[in-house]
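A single protein chain has been removed from this complex, and every other one stays in its place.
Chains here go by letter, A and B, matching the order in which they are written, and residues are numbered from 1 within each.
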Amino acid sequence: MFHAKIKSEVLKGIVDVVSTLVDEAKFNMNADGFDLKAVDPAHVAMIEMNVEKGAFEEFTADETELGIDLDKIKEVLRLARSGDIIEMKQDEEKNRLVLNVGNITRRMNLVDITGMSDPRVPNLSLPAMVEVTSDELQKGIRAAESVSDHIALTATPEDFEMYSEGDTDSATLRLPKELLLSLECEEQVKSLFPLDYFSNMVRSIPAGSAVSINLGSDYPVKLEFEIADKKGSVRYLLAPRIESD
Amino acid sequence: MFHAKIKSEVLKGIVDVVSTLVDEAKFNMNADGFDLKAVDPAHVAMIEMNVEKGAFEEFTADETELGIDLDKIKEVLRLARSGDIIEMKQDEEKNRLVLNVGNITRRMNLVDITGMSDPRVPNLSLPAMVEVTSDELQKGIRAAESVSDHIALTATPEDFEMYSEGDTDSATLRLPKELLLSLECEEQVKSLFPLDYFSNMVRSIPAGSAVSINLGSDYPVKLEFEIADKKGSVRYLLAPRIESD
Partner (left out) sequence: MFHAKIKSEVLKGIVDVVSTLVDEAKFNMNADGFDLKAVDPAHVAMIEMNVEKGAFEEFTADETELGIDLDKIKEVLRLARSGDIIEMKQDEEKNRLVLNVGNITRRMNLVDITGMSDPRVPNLSLPAMVEVTSDELQKGIRAAESVSDHIALTATPEDFEMYSEGDTDSATLRLPKELLLSLECEEQVKSLFPLDYFSNMVRSIPAGSAVSINLGSDYPVKLEFEIADKKGSVRYLLAPRIESD
């Protein structure tokens, strides 16, 4: 059983972050909220998300798993204005999700969750931690976009750098310690990532958010940030590309 | 002979409503204004329009028929700002229409009207009448769009409903009596319509207008509304799709 009401912009934030990696996802509901783990189809990136019931206006749920088509939720969100309340109700008999916005009712079949097992989250020990606003990350991504389809993230005890290099051009965003929210780094670490994945992840982070970046050398990067007015948290993991020198 | 001046936004309203169904139309001018009847190329929908001379800033016309390419009028409208006056003059000798906006003069050949006869408007007896704002209709259409390419309109003595059903999903906008401008319905009637036609028709209605919808069971729907600051009226007819159960 699942029955909840949620502000449209909060639901939109949740959906944006998940749909960056997958079109359909299994939401594990319980009395306190929900969590979710998913891996993108190419097995390059992973998302872990927890949202407390406090992110909802109303929330009642038994322990249950709901397979949800995120594109359909987006369609409903397009019918709502910011501030509108969206009611979500599980119709257990018909295995459907029923959404209400104002006078509009939208019924959608739940997605088959057979085979949608929760992926195992790898246990990573990442030596460097950089805390930065999502706006700075956006800036670095925009500088990189025309130059290459890869981006190198480097942390040193002094700064954090986003660097892209093409055949004839390069682009660098260098953020010295003073422009970071915090920096923990004993010695330089550097990893290279596919720009499209990294860019999509960063784009889904609410504007003005603090993002904590855990980084190693030729290791996955972990991005952590809060959503739903601090009632939810997200961890993205992205696998590195190994540089051939 | 035809010579008139009209505010660009009034002319735009007229053109938008007609060009929803046809690219070219025969305007029947007379001393009091003009009327127009047209059927779309697929013979699914029909428009009837009357506009009084009072919708124009100046208006002089003999009884005459003008074949007008609506896309060309749209091009001229793109050169005008809201509030601009557009002058239209028939050049009988060269069989052209001459439009002036500010210092710009646009001359266009009139379209051959041979064979553009006025269609016969069917005499329909439609038992239900719903009056509603165009904004509510827009909302129902947006909800339906991602679900199906058909939309069912239902009137009961209690409410008006727009309903779409796809393979796995459905969308409903239910407007109870209190949210309607008026409702006359003795017993439930329901007809199914092609969504693209219905959506285009509704989109051409000025925002915030009152629309009167005449409805039967498996019968055409008739939409009536006013344009040109109540100096013009439009009736759209749209043929139903018969539901196969």
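Just so it is clear, a residue touches a chain if its C-beta (ideal position, glycine included) is under 8 Å from a C-beta of that chain, and two chains touch if they have at least 3 such contacts.
It should be emphasised that the depicted structure is a prediction, and the values quoted were computed from it without experimental measurement.
S.K.: Consider the whole complex, including the chain that is not shown, and state which of B:K72, B:K89, B:K190 or B:K222 touches that chain.
M.R.: Of these options, the touching residue for the absent chain is B:K72.
S.K.: Identify the residue among B:H3, B:R107 or B:K230 that touches the chain left out of the display.
M.R.: Missing-chain contact among the listed residues: B:R107.
S.K.: Just name the one of A:A4, A:V17 or A:L175 that touches the chain not displayed here.
M.R.: Candidates A:A4, A:V17 or A:L175; residue touching the omitted chain: A:L175.
S.K.: In terms of residues, what is the contact footprint of the unshown chain on subunit A?
M.R.: 139-140, 142-143, 146-147, 168-175, 179
S.K.: Pick out the residues on subunit B that sit against the missing chain.
M.R.: 72, 75, 78-79, 102-109
Keep this in mind: only the chains that are shown with their structure count from here on.
S.K.: Taking only the C-alpha atoms, how many degrees of rotation bring subunit A onto subunit B, rounded to the nearest 5?
M.R.: Subunit A sits rotated relative to subunit B by 120 degrees.
S.K.: Quick check: how many Å separate the C-alpha centres of subunit A and subunit B?
M.R.: So the centre of subunit A lies 45 Å away from the centre of subunit B.
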